[in-house]
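Questions regarding the structure given below will be posed in turn.
A single protein chain has been omitted; all remaining protein chains appear in their positions.
Let's look at subunit A:
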């Protein structure tokens, strides 16, 4: 069996810094007229199939202070568990759901995505993983983007079988990845992400 080795080194990461919004959400930052819209700002359109949800929470640092300068990106499957529709392709080919979203945290460290509930995606062993959203967080003071996931509290049976969640033996730590459901006209799922401290979120190297 061959074990290939990389020939180049990955470019080192550097913090996104406090002014990340200029480059990643310029319209939100008040820089208007350069891009028509901030990329990833809108994930769903009127004809998006699937169950509409609102996914929100706060980013909190190890001192309990909201991380008000973070940018959060999510990547998720569609309602059927499929990935990989091009973002912003031509009007005829434009799919209703790209699976990618980007939102800045607000002054309270709060992020909010209007999206759809993802379907189950096959895991490495071919068995379905529980529905989840892949998350990537950058901010001042984060030297390399943090990878985590958001699962859904109302998927109890699927969560109990999920290969990633089952790699986290401590139930308290596992719970840091599971968003609680709040009823509303549109179902809301909420999860606070703690960068550090007693409730520190599980972050991945995947």
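One rule holds in what follows: a residue touches a chain if its C-beta (ideal position, glycine included) is under 8 Å from a C-beta of that chain, and two chains touch if they have at least 3 such contacts; residues count from 1.
Please note the rule applied: contacts and distances are computed from a predicted model.
The complex appears with one chain absent; UniProt names that chain "Protocatechuate 3,4-dioxygenase beta subunit" among the candidates "CaiB/BaiF CoA-transferase family protein", "dihydrouracil dehydrogenase (NAD(+))", "Protocatechuate 3,4-dioxygenase beta subunit" or "Phosphonate transport system ATP-binding protein".
If you put the hidden chain back, the residue from A:153, A:175 or A:202 that touches it is A:202. Looking at subunit A, the residues touching the absent chain are 1-2, 4, 6-24, 26, 29-31, 33-36, 39-40, 61-63, 65, 67, 69, 73, 75-77, 83-84, 86-90, 93, 98-100, 121-124, 129, 132, 134, 136, 138-147, 149, 163-164, 167-168, 173, 195-196, 200-206.
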